[in-house]
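Got a structure for you, questions after.
What you see is the complex with one protein chain gone and the rest in place.
As written, the chain order gives the labels A and B, with residue 1 at the start of each chain.
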Amino acid sequence: MQPEGKRQVQDHSLDRSLDIVSLISIGQHPQSGRVRRAEQDGRAVELGMNLAEKHTVLHAGDPLQQALRSYAGMGLSEVQVLDLGPRADAVPALVEYLQDHRPDIVLTGVRAESGESSGMVPYLLAEKLNWPVVARVADIVSVENGVAELLLALPRGQRRALKVPLPFVATIDNAAPEARQSAYGPGRRAQVESLDAVIEDDQTRSDWVEAKAKPRPKRLKVVKAKTAAERFKAATAKPQGESGKVLKDMPAAEQAREIFDLLLEEKVIS
Amino acid sequence: MVLDWLPSVLIAATLLLAVVGAVRRISLWRAGQPDQVDLIAGLMAMPKRYLHDLHDVVERDKYMSKTHAATGGGFVLSIALILLVHLAGIDSQILAWALLFALALMFVGAIFVLKRRMDPPSRISKGAWMRLPKSLLAFSSAFIILTLPAAGILPEGTGGWVLTLILSAVILLGLGEMLFGMTWGGPMKHAFAGALHLAFHRRQERFGGGRSTGLKPVDLTQNGQTLDILGVSKPKDFKWNQLLGFDACVQCGKCEAMCPAFAAGQPLNPKKLIQDMVVGLAGGTDAKYAGSPYPGKDVGNAKGGPDQIITNGLVDPETLWSCTTCRACVEECPMMIEHVDAIVDMRRFLTMEKGDTPNKGAEVLDNIIATDNPNGYSPASRVNWAADQNLPLMSDVKQADVLFWVSDGAFDMRSQRILRAFVKLMKAANVDVAILGDEELDSGDVARRLGDDAAFQSLAKRNLEILSQYSFKTIVTTDPHAYHCLRNEYGDFGSDALEGVDVLHHTTFLNQLVQSGALKLEAFSGGTVTYHDPCYLGRYNGEYEAPRELLRSLGIEVAEMERSGFRSRCCGGGGGAPITDIPGERRIADMRMEDVNSTGAELVAVGCQQCTAMLEGVVEPRPEVKDIAEILVDQLIEEVH
């Protein structure tokens, strides 16, 4: 969808000896709930593949999970998995791994699509490793002399430029270049290497009650009327959106004015 | 006579060279992958296939069929007799006269070939093919003169050694083309490869009108640790009989003339593609190719070899993605070449190995894998369209006479109108029908044509699994693509879910209802109506008649388009073409609508939701587009109970 975005990475001189670890999680399709490559983690892997020669893709969880194959299908020769049980906390295992391997950049999605999806993992890693953490990265423009130049995604497609010294943790926003297509053959052929890891059970979580999401009520426009007349007006007011206003047989200038006023009212023009 | 022995030696020498060439050519084909073909049975069936299936296709062009019968028949006959008379030296006047007759026949045929070549249509290749009529004439005339003494018309030794020498030169020319060229890559190669292709065709069942898929499931099992490269990446990844098929091409360009993508200016020309495959299997470049190029691409830059990746320099992936898999080329090819299957084989490599499906391809495939429908809708909303239809679900009733396969039209608001119309008709005819509801999955058609056979197989197996839980006699669908999958492609998965089940398209089914009197319809009083044959209903499954009969039963005289029936032009919606969306100069749907307009029709009857969507996508004003079910439902006489 964003052909402009894809090129940027190649345009800039990048330090090729860069060592990047992309952390991946198991995604969940919003409609079917089926496991898949997580949207943001996929983008993190894409960015990692474009940036570094030495690129490790790391997952903390079940090495037999099929969704790992859809990451591998992007053209990875192997996926490293810290073999953890379903109730284990990923952070201690990841911290241990990162302390041993000391990469330059750790990339991951903003929030996981399954589990608690609190988005805390990158912050906790950064805290434990004492590295800076950058949230919602749209692109890594260059890495020179140990300093990376990033673009952060702001709401409504805006960007902020930022410089960060290596090493750092970055979470990848949906505005980052889309992950490449996952191909079946390479995905099946890739090695999934299972690594032993510290297993600490997530105790806090076992006290929680998890249930299927209840639909949230939409906030109604409550009219806090003080007088009878106001209450009457609120009760009888015509609900909006029944049918639109049609401007017919009017000079173009007036029609344009009406449209423009609506745009102002909707605050899409500032 | 001094040089009496010369012609015989020449014949023997070229024959020897031809045999060497044949062995070499065969070894090129054998570089391909093994395929199970009964060689003996194939060879035995070959003459019948030639006279019946191949000839039927050639017969569509009367001029060419007569010319070919004379030239080809004369040649085969005369070469046999030449061997007897001039090589074996059998001195028989009868044989000599027979030879003279055969050569004369060939000569006459060659004259017509020459005449055809005077002002050739753009679809046929020039180059080496332009010298073919001359070679034919040289061969036949030289042997006529050479045979005259043997027939006793001229005395032995007439003309002396000068004539013999000249004659020998001409014979060399003719023999060179006809025998040497046949196995060393000249135009006559088509006779040699073509005959063998008929015998060892990859889709044997197509002879005699059988319907089948040419797409065999990709082997996804892991042998030991490694999985073979999926799909066709290099020419030698094709089955050997596919390579043989490419070699059979006569470059007549009938495919090119029918190809909707070529006409739309997209970078595909089926003939050039097959010729590029020949370049690939033999190694070299396409510099000698003398036909129309891929629109918008120059000839001469393609090079390849049996061991080189096709999409690296031989064929642009865009060419492969332009195909709508409409099979117009396959239907028209006199040599029975299977272009579409070859294209899908190569797409499999691009999708399953390279992960390079263009435009929305990747997204659609991801959706199919994650939600079992191409647009990523919630699988739990598949049955929403039928909320007001009061249709029993198979999971509740377990059995029904008819299972209505709804297909992905369930998610599309336009297609839902077709579905509702069809349900109403079935209800009016009191059909015991049920649907699978949310249990139904995408048929896998799009995934398969886009080259993702893994996704297709997963869908097919899961669909069969669900189908096997219920009992029904007939399965009906309004979607010809799903129809083709259910009828012809699901058979490869060893399930008995569809055993003994009639798989029908809704037009066939409705026609049965109308003919049996279960549906009462009043005459149609609108304007002129034409009918657009969906490719997957017509060419893929041979159903041309039922929709027309249905329209006739409404009193509609179908104003046929020039391209209709087996020559119907694709709407542009097949094979994932709207998804991969390769740019051209025109849109296929627009061209099809021009075909419709030329009949003056006010309404196009269609039997496919994809065609409906594509044709309705043409900018108004244009004739109305309606599915046959929608037309019927408007004419339904509802009985009051």
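By definition in this document, a residue touches a chain if its C-beta (ideal position, glycine included) is under 8 Å from a C-beta of that chain, and two chains touch if they have at least 3 such contacts.
Keep in mind that, in the parts below, contacts and distances are computed from a predicted model.
Enquirer: Would you mind picking the UniProt name of the chain not drawn here, from "Electron transfer flavoprotein subunit alpha/FixB family protein", "Carbohydrate ABC transporter permease", "Cation/acetate symporter ActP" or "3-isopropylmalate dehydratase large subunit"?
Expert: From the choices "Electron transfer flavoprotein subunit alpha/FixB family protein", "Carbohydrate ABC transporter permease", "Cation/acetate symporter ActP" or "3-isopropylmalate dehydratase large subunit", the unshown chain carries the UniProt name "Electron transfer flavoprotein subunit alpha/FixB family protein".
Enquirer: What are the shown chains in contact with the chain that isn't displayed?
Expert: Touch partners of the hidden chain, whole complex considered, are A, B.
Enquirer: Write down which of A:Leu47, A:Leu151 or A:Ala197 is the residue touching the left-out chain.
Expert: Per the contact definition at the top, the residue touching the missing chain is A:Leu151.
Enquirer: Using the touch definition from the top, which of B:Gly194, B:Pro334 or B:Pro578 touches the missing chain?
Expert: Final answer for the missing-chain contact: B:Pro578.
Enquirer: Provide the residue numbers of chain A that touch the chain removed from this figure.
Expert: Spelled out for chain A, the touching residues are 1-5, 28, 30, 33, 111-120, 123-124, 126-127, 132-136, 149, 151-165, 168, 174-175, 204, 207-214, 216, 219, 222, 224, 229, 241, 243-250, 252-253, 255-260, 262-263, 266, 268-270.
Enquirer: Kindly note down the residues of chain B that lie in touch with the hidden chain.
Expert: Looking at chain B, the ones touching the missing chain are residues 359, 375, 412-414, 578, 581, 583, 587, 613, 616-617, 619.
By definition in this document, only the chains that are shown with their structure count from here on.
Enquirer: Just how far, in Å, is the C-alpha centre of chain B from the one of chain A?
Expert: Measuring from centre to centre gives 46 Å for this pair.
Enquirer: Residues of chain B touching chain A in their complex?
Expert: Touching chain A: residues 220, 222, 226-227, 229-230, 351-357, 361-362, 365-366, 369-372, 376-379, 452, 454-455 of chain B.
Enquirer: Quick one: which bits of chain A touch chain B in the complex? Just the residue numbers, please.
Expert: That would be residues 29, 31-32, 34, 36, 73-75, 180-186, 188-189 of chain A.
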